[in-house]
Every structure is written in structure tokens, then in C-alpha cells.
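Only one protein chain is missing from this complex, and each of the others stays in its spot.
Read from first to last, the chains carry the letters A, B and C; within each, the first residue is number 1.
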Amino acid sequence: MRIEKASIKESNDHKLASHNEQLSFLKQQLQPEIDLETIISLLQDFQIAIPSWALGAGGTRFGRYSIGGEPSSLDEKICDVAIINDLTKSTASISLHIPWDVPEDSVAVKEFAASLEITFDAVNSNTFQDQPEQEYSYKFGSLSHIKKKVRNQAIDHNIQVIEYGKALGSKSITVWLADGTSFPGQSNFRTSMKNTQSSLKEIYNALPEDWKMLIEYKPYEPNFYSMVIPDWGTSSMLAEGCGENAFTLVDLGHHLPNTNIEQIVAVLILKEKLGGFHFNDSKYGDDDLTTGSVKPYQLFLIFNELVMGMSNDSSANDLAWMIDASHNIKDPLEDLMQSVEAIQVAYTQALLIDRNMLSQAQNENDVVVCQELLQNAFGTDVRPLVREARIRNGGSIDPLSIFREMNVREKLIEERGKSSRATGL
Amino acid sequence: MRIEKASIKESNDHKLASHNEQLSFLKQQLQPEIDLETIISLLQDFQIAIPSWALGAGGTRFGRYSIGGEPSSLDEKICDVAIINDLTKSTASISLHIPWDVPEDSVAVKEFAASLEITFDAVNSNTFQDQPEQEYSYKFGSLSHIKKKVRNQAIDHNIQVIEYGKALGSKSITVWLADGTSFPGQSNFRTSMKNTQSSLKEIYNALPEDWKMLIEYKPYEPNFYSMVIPDWGTSSMLAEGCGENAFTLVDLGHHLPNTNIEQIVAVLILKEKLGGFHFNDSKYGDDDLTTGSVKPYQLFLIFNELVMGMSNDSSANDLAWMIDASHNIKDPLEDLMQSVEAIQVAYTQALLIDRNMLSQAQNENDVVVCQELLQNAFGTDVRPLVREARIRNGGSIDPLSIFREMNVREKLIEERGKSSRATGL
Amino acid sequence: MRIEKASIKESNDHKLASHNEQLSFLKQQLQPEIDLETIISLLQDFQIAIPSWALGAGGTRFGRYSIGGEPSSLDEKICDVAIINDLTKSTASISLHIPWDVPEDSVAVKEFAASLEITFDAVNSNTFQDQPEQEYSYKFGSLSHIKKKVRNQAIDHNIQVIEYGKALGSKSITVWLADGTSFPGQSNFRTSMKNTQSSLKEIYNALPEDWKMLIEYKPYEPNFYSMVIPDWGTSSMLAEGCGENAFTLVDLGHHLPNTNIEQIVAVLILKEKLGGFHFNDSKYGDDDLTTGSVKPYQLFLIFNELVMGMSNDSSANDLAWMIDASHNIKDPLEDLMQSVEAIQVAYTQALLIDRNMLSQAQNENDVVVCQELLQNAFGTDVRPLVREARIRNGGSIDPLSIFREMNVREKLIEERGKSSRATGL
Partner (left out) sequence: MRIEKASIKESNDHKLASHNEQLSFLKQQLQPEIDLETIISLLQDFQIAIPSWALGAGGTRFGRYSIGGEPSSLDEKICDVAIINDLTKSTASISLHIPWDVPEDSVAVKEFAASLEITFDAVNSNTFQDQPEQEYSYKFGSLSHIKKKVRNQAIDHNIQVIEYGKALGSKSITVWLADGTSFPGQSNFRTSMKNTQSSLKEIYNALPEDWKMLIEYKPYEPNFYSMVIPDWGTSSMLAEGCGENAFTLVDLGHHLPNTNIEQIVAVLILKEKLGGFHFNDSKYGDDDLTTGSVKPYQLFLIFNELVMGMSNDSSANDLAWMIDASHNIKDPLEDLMQSVEAIQVAYTQALLIDRNMLSQAQNENDVVVCQELLQNAFGTDVRPLVREARIRNGGSIDPLSIFREMNVREKLIEERGKSSRATGL
């Protein structure tokens, strides 16, 4: 199903007067010191990829509760992304996970997606689960495995994923390596690291020139003593070992307690090794909650670094933005729209910071003023700006409301049934 | 020094037009659904005590950098609190720490404070440092010490502190027990606990009928293997063992990583054992940073519980609100004003939550809407309401600005010198 | 399959000379100061229950790798426990999880188990997964659910579990409540707590007089914002609300980072609310690793408290000892035998501590000597004592070796196939 432009327009019309009032108040408050038109325009251009594996109900090792109407084919997944994009006009691409979403007929898939105005973002390999037809098991690792033949199988899989991506128009591959150990002594750390570097290099060598390789890191889960790539230091070391088109990808949930993530972002920008983001939120571990639902100020501080990075003509201008969350108890589409909104709000708030005044206060070590500048931006109600960008792009003023008013989930259940199940986590 | 009402009025006058515009926009947006007059009135009544030990430069075990103009007597400390109160009209009381602030002549001290419109909040005992004249050392504990004579000394000190408090008009004593161990086996946990309970009970027995005893908890520091009262469970168990006027005090920085503090607050309200708060913020441990500077959303979620608790005629209606922070690099008075503002903002945002709609959404397990309701309140720019309450109370629209415009710190340095040093941490 | 006594004896005979040498050296070193015969006898009596849900391959939300020869029926599970018990003579009971192990014909099941010398330990309810025939979903909670009808269903299930347990000779029910929320605002903490208390009380009222109710706590997972019973304070509060036969159960993996678990154990013993243990080990969260594989000193410190508690005629004399681990990459039976050994080693080391000298050193605050006393016990190679207890009980000197020599896993695969799958996690 699609959300008709007419429906969106009709729904918007009811809310436009109130919106315009709020926007005009904001303009009056912030202009001319801040150029709101530029901010709105940046927001209009800002696109976040939706992961194909997060359109159905997620679960934990203790179980999973169905949502109903889950997409059970790649086409249906693309449709779901199109629904979100129709409403938000900010999610015009999908990120595929192989082998959960093998595009058998890539021409047809690409055409179908194009008909819904959806393109293909980073492709993702999967060597953390065994597939039925697979020769060797990944139980004890894949790219880091002690046996060359297992590593080769995992390397070949990654190269195959690149091939799929080329056919669809992707420009990057994301490698999340779940390899690691659950007990002290289980492997030799240095041997594993050398194997990993060598495997990644082989994949990197198969990368088209205009592609990026994005390397994730994560301190634990599904291995509980060590992960082969536990932190940004290891990820960027491996990326450097591959070459200039290999980068580190930051997943917000992949850090030890209390980590200062925004500082990592800044250092990666400085090293020109920041490649992209998996947005989500968490309180304990890799909780994969809705972006901004637990630590909105941290999200804002990360965007503070990104805005600075992007204004510098650095490599940070071409980052991969992606949501990576698990929808255990919310409707996945509603959840994703909440994440999109939270990301846009944080981005906008960061754009409001007066960079000159901040530099000056930092230069004078005026810590009180530094804090005031950040918190004034964060305390500003920027939602009218986000809505305005959506309106100008043809999206909805209030995506969640219209999603419910139009009974989208009910219609999806009607179409697909109550117990359809999406591949993914 | 004092901040003259005339100066405040003059400064306010310049900003009143802009403020009124913002306030009237907010009224237009939120009324009549939300009764802003009630909220403003609640804000006007909301008072936060200032700790006497946080008016000078704080430090770490690695060192301390002077601020200049620090108050070196109790009278000067009271003056500093009066300055903050002149500007914010929300800090009309001071919380003393004995023996850092022994009120030798309590009548005079009380009169002096009254002349500045300052009263006395909870008194605090200190058995984590040895005093020169002291017979027994607290190196290995005080109220939990293995030797009865040491415990007696600590009990007597606490009773002495109550006496001081009675003379000044305090109505509660806060006990922070730094006792604990730094090495496995150093003490018998159960013996320590029994000693602690028995010591607290002796102090409790000396408590006037209309007083409260507030018992803090903290998982580590200054002891690094165990603390005698590490968590809310232990604190409330000990409070129950004392009697109905003993309560748990929550210091926001006294928790293990990732603790859900707002849930603890809710459970303590349910048990009718929540006694009060030490506000601050932290990223790692007991960092004692400015309230709201790191995790403003957590502060809001805590106030969400408090607002619900206070609306229920429960014991939560009579809580002790106090800031407990350390000012290592900011001007302590500026830092405290930032904390006061952050607390008021969080309180106001929590007051904005539509309780009926939230209950209904919770009743229907509509998690998406629950989140929307909280985040809409949090995303609202409530600063005009906080300012309005300050104006009505006779305070400043913008306390930080006027503090700087009037060169308060410079004048304090002139008065007290560059190297005066406040007692405290 | 069973392990024949003759095989064990034959295998032991080869190793007996060397064992006796080690044992006699230990006796010479430690006696007469320490009464090794008493220690061996305590070890002989020490029994640890095996959970029925941990006999197959465990997994994470990212996947699961089969082991082969997994027990696919309750009888086969009992057989697996009997194998471990044949070898270790320390695991003569099984703890069932309903509905994973419904004993349809309880008389037959009980007889079969008895024929293998296996009895039934605590029964466990499960309200964290929906069963096909179930009327209401537990997606948004069970015993804490906002709707009384859902709570009733969960209460009835627990009472049903008690019935199963009565038929089998169990004397306790363990309640692990996975209820909680994943987003701020999702539920009212106080309402959930009241519902939980009331539901537990209804179950408690159905408890036979000679039974115990054991209430677990856990800070997060599978809910990622709050758990209804996050910590020992909440669990013991609820247990108190039920009655004197309700207790707290400590699962070693259910704590926030850096928690001092041994102190919790001590406090629960003091409160007479310690009911039992789920042994495992972890580095990050509820990793469910082999007991003693990551933090053996912590395990020893916990047993230090337990040994003291048990020597005091306190309620700690009748604790439920159980392993609760997940076997993602090791053979479950081998893994369990490693856990059993680690528990026995820690227990023995704790029994070696000279209690009189420790009390004296604590009395004198001689921290250096306190540490020496603990570390001397921990540094002693006590494995000969553990082996001696096993030999005297008719078990194997070296269970892991004989398990491999006899090709037990291979035989189980032959019997049950490569892809049999055990119910459980």
C-alpha cells in the first residue's frame, strides 16, 4: 500500500494554520541571528536509510511477540520503507542484509524500488548465522576463524554481497563481525586479529573504487568474553590496514557503560575514518531502542560533533546514516518514524548552536557560557522546523497521526495476515 | 554583598517585553488544556536548599584550583546563598555541614540569616574525616566501627549536630555514612550492618518528634570494595529499622552504572520512605557535576515520578530538595544557578505531562503514545514559565547575566581576597 | 545411557596413586589446624540442581548452533542429569521449567527419575513467552500486567506449576518475572509494583506449607528500560510482603556492572531472606557463562559469606543451589561439569579460611592480615579434596576425561540424532 499524496495534503491542511503560527514565532525568536532557511534546507536534504531487518517484530533470546502484517518478502519490505518515506520524506533508501534479503532478480527489484522512489543504501553481510546450504559453520568465527577454509567461505560471502549491492546501486558494504570468544583462552587474540585483518583486506580488494567498506565494532554479544573488533580503536586500525576507502561505522549501542561516544565521533572525524552511523538508543547494552528515547541529550551532543565535522569539508560530509533498532513491543513503522523524528530534532538543535560564540567561550575557558550555548540550543523547541522541512518535501506534518488515522497497520494485516514473519532479528 | 532589588528590576525591565511575548505564545499553545497559572504558582513555591560545603572551589584527590572570593566563614556562606536567592528567589535556605560550619553563636547566626531571608535546611554530620580534637579515628569506620567506643563517639557527634540544628530551626539531619571496606575480608558485612543499625537507632532516639532522619546510600568512594549502605535497599531497610521518621535520601550520583534512578524514586514513594534529594549530575561515578548538565532527560523522568508522587497526598509532599555538587572549574555561584534552573525546567516539563492521557495510553499498552506524551512535554520550551515564576517572586529574568553584569565575583574577590578558602570538599 | 560404576572405578584406579599423593601432601600441609575430614564430608553432602533448560545448545538473539544429541524429551533430560551425577555424584536433582517440561504422567516421570537416583528440585514457571493455547499475551507483562485478567492467567499458571511440583516431590517454586518496560513512561512503576505484589501473594497463598517461594531479580533483559523486580531490595520487599516462606534468589548474572554480590548475599542472610542461587559467570551482563570461568575470586568471596551464614544455624542452611547457564559453544554436559567443579572448589577454599584468625584480624582492623587469610585459602590447591569427596561418593576422579574417553556425546548423537533439539533457551 502507499500513502496517497492527497491524503497527506488533506491531513496537513487541517494542521497548517497552527504550524505556521509556531514557525513564525520561532523565526521571530531566532532570526536574523540564525539563518533558518538554510537549516530547513539542510533538513530537507537529510536522508536516513531504513534497515530491511527491522521492519518486523524483533525479539530477545527469551522470545518474540508478533506484530502482524510483517513484510515477508523483499518487495514488501521495500513497500514498508516507502510508507515511511511517503510520510517523512526522509527515508528514501533501504539497507539490505544478505542472506535475509537476497535480490534474486536484481533488475526487477531495483525497478520496483525505483517505482516507489526508494534506492539502495549499504549492503550488509551476515556471517554470524549458519545457512542451510553452508559448508562450514561460523560457530567459532568467520573472518577471524582459525581455519583458512572457513575464512575463505566468509570472504566469498562478503564478495557475493558486494556483487548484489553493485547490481542494486549500493555504494558501500557494512561488515559487522560477530566473531569473538566466550571464554578466556578460547583463542589467541593476536592470531584472530591477524586473520581478521587479512580477511578484511581480501574483501576490500574486491571493492569497486567508488565504494566504501564500513567496519562496525561492538564490545560484547553474541560473544561474552571478547569480540574480535571490540572498540573504535580496533575498527579504525583495521580500516587503516585495508585502505583509504575503509571506515569505521559507529552503532550507538555498541559501547561499554559510560563511554563518551561523541568524543569517539570527533576523533574519527579528525582521523578521517568516520564512515557512518547506526542510530538507536540504549540504557544497558545493545538494547536497540528507538533513537532518542532514552538519552536525547547524548544524541544532540553527537550531532554537535557531526555538524562541526560536516562544515569542514571533511570526509564527514559523506556519511552513511542508518537506523538499526529492534522493535520488540512497538509497531516497527511507528517506531522507525519516532527514530527519524528524534534524529532530525537533534540535528536541528545542533545546527542552532552559535559556533562563533561557542569558539570564543571555549577560547576563554568560559565553561558556564559553553554549557549555556549548548543547552539553549537543546532547550529550543525545534519541531516546527522539522515539520516545515517535511511539508516542503511533500511529507506529513504529523506522520504518526496520519499513520493511525489511515489504519495503515490494520491494512497491512489485512493484506499480509496476522502471522506473516519478516526475516531479520 | 546583596543584589539590590532595584538592580534586578532595572535589568528585568530591559527583557520584559521579549519575555512577555514568549510567555504569551506558550499560553496560546498550551492553554486551556494545561493550567499554566497553577504551574507558575507551584514553581514560585518550589525551594531548593544550598549546601554550605559547595560555595567554594571543589577538588579531586589530584588537586584543587582556587576560585577567589570564596566564603571563609559561616556568615559569608550565608551571604553567598542570599545572593543566589536574591536572583533566583528559589534558594531561601542553607544546609550546614558540621564540623565545617559550627554555629558557635546560634542565635546570632540565625538572626543574621533571617536578615537575609535565609533559613536552615537539613543539618549534616561528618564522620568521614578526623578532627584535631577527636579521641578515636574514623579510619576504619564510625557508626559501623567494630569498637563500641568509636561508634559512641560518632553517635554523640550526630546528636550534637541535631542540637545545632535545633538551635537554628532545622527540621532534619542527613546522615551520609562513608563507612565501608576497601578489601575483601576487611570486615564482617553482617556485623557492620548490625552495628550501623544500632548506631542509627541511637541517633534516631535523640531526634525531636517533628524531625526527619535522612539516610543516604552510595555504592563506592571513599571505600572501594564495599560501602556499609551501598544502595536504596539497604538504606530503606535501615530507615525501617529506625522508625517512621527515618527516610532514604537519594543523591543522583550515588548509583552503579545504568541504574534506573526514577524507578527507585517511585518505589521509595510507594514504600513511603522517600525523604529527599541531593541533585547533581554525572557521567561516570559521583562526579558531582551541575544538575542537568549531562543527563537532562533522566532528571525529567525523575520529576515525572515526583510530580505523580506529590499529587497523591503521599509522604512525597514534604521532601527535602537540595543541591549537592562540586564546583571544580566553574564559579560555584554560577554553577549553582545553572543547577537551580535545570531543576526548575525539569519540574515544569513534568508538570506539563497530560496525566489522564498518559494513564489511558498505559492502560492500553500504547507504548508509542506514552513516549510521545513524555517527549512532547520534554520538547516544550518551558523556560518562559520558569522566568515568569522568578519575576513574580521578585527575582531576575536572567540571573546569570545580571550576576556577570554586576561583577559579583569580582566584588567578592575584592571583599574576601583571591585566596580565601571555604571549608568543605 | 548410563556411566557404569565399573567404568568409573577402572578409570579411577589409574589415577588413584597420584591422587593419594596429592591428598596426603595437602593433609600434611593443612592438618591438624584444619579438619579436612569435615570438609570432605561437607563436600560429599553438597548437591547442586541441574536446570532442565540448560541441557541443549543455548543461543543468543543472533542465532544458535546445534550441539547434537540434545535431549528432546523430559526423560532424556533426566538421563543427561543422571550422567553428570554418575560422574560427579553432586547433581542428584533436576529443576524443571514449565511449560518446557510438562510432566504429563508425573508418577511415571518420578519413578523413572528415581530409577536414575534423580529427584526434583525447584519448579520454575514461565510467563515470558506466549504458548499456542494461551488466551492472553504476555507481551506487556504477566504478574504485573495492567489488566487483571492477564495477571490471573499468569497466577493460574504459577499455581499449576506448583501442582506439577507437588506431584514430583519438589519443595519450592522459582519465579523469574521478566515483566518490565522498554521505554520511559510505558507503565506506572507504582501500579506495576502493586500488581506484582498482589499477584505474588495469590501464588504464595497456594503454596504448600513446607514449600518455599523463590523470587529472582534482574536489572534488564528482556526489558531494556526497567524490570519490575530489578534488584535484591525489590525482591526482598516483595518476599516480605508475601510471608516467611518467600525468599530472594540470587542469580550471579543479574546485577548491574561492579555490584558487590557477596555483600548482597550477606545482607540477605542477615534479613533471613536468602533463598537460593543460580550459579553462572559473566563479564558484561547476563552472559550465562560457565560458573567460575571469568571471576573465580568473586565466587570464592560469595562462598565465604555462605560458609559463615551456614555455620550460624541461620536460614542459610537450607538454600537452593542451582546452576543456570547457557551453553552456546561448549558441550552442555561438559560445561555443567566444569561449573560443578568450580562451585565445589570455591566452597572448599571458603571452608579453609581460618575463621578465628579472620575475626581477630577484623577486630583489630588488620586489613593486610585479613587479605592474607582469604588469599591463602584461595591460593591453596584444593582440587584433591574435591576429588576425594567424589571418590568417596562413588564418582569419578576426573569426570571430564572419562566423559570423553567413553565418547558420551558421540553415543548420545547416535541415540538421538544430530539435530534433536532440547526445549529451553
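Side notes on the structure shown:
The criterion applied here is as follows: a contact is a pair of C-beta atoms (placed from the backbone, for glycine too) under 8 Å apart; a residue touches a chain by one contact, two chains touch by 3 or more.
Predicted model, so just to flag it, every value in this text is computed and none were measured.
In the complete complex, the hidden chain is touched by one of C:Asn223, C:Ser293, C:Ser326 or C:Ser420, namely C:Ser293. Looking at A:Asp101, A:Asp179, A:Asp231 or A:Glu388, the residue that reaches the missing chain in the full complex is A:Asp231. Considering the complete assembly, subunit A touches the hidden chain via residues 139-140, 146, 181-191, 193-194, 219-220, 225-226, 230-234, 236-237, 256-260, 262-263, 266-267, 269-271, 297, 301, 304-305, 308, 358-359, 362-363, 365, 367, 370-371, 373-374. By the touch criterion stated above, the residues of subunit B touching the omitted chain are 58-63, 65, 128-130, 137, 139-140, 178, 182-184, 219-222, 224-225, 257, 282-285, 287-290, 293-294, 326, 328-330, 425.
Mapped onto subunit C, contacts with the missing chain fall at residues 21-22, 25, 28-29, 257-258, 260, 283-284, 290, 292-297, 329-331, 334-335, 338, 345, 367-368, 371-372, 375, 378-381, 383, 400.
In the analysis below, only the chains that are shown with their structure count from here on.
The mean-CA centres of subunit A and subunit C are about 40 angstrom from one another, to the nearest whole unit. Separation between the centroids of subunit B and subunit C, computed from CA atoms only, is 43 Å.
In subunit A, the positions touching at least two other chains are 257, 283-284, 290, 293-294, 329-330.
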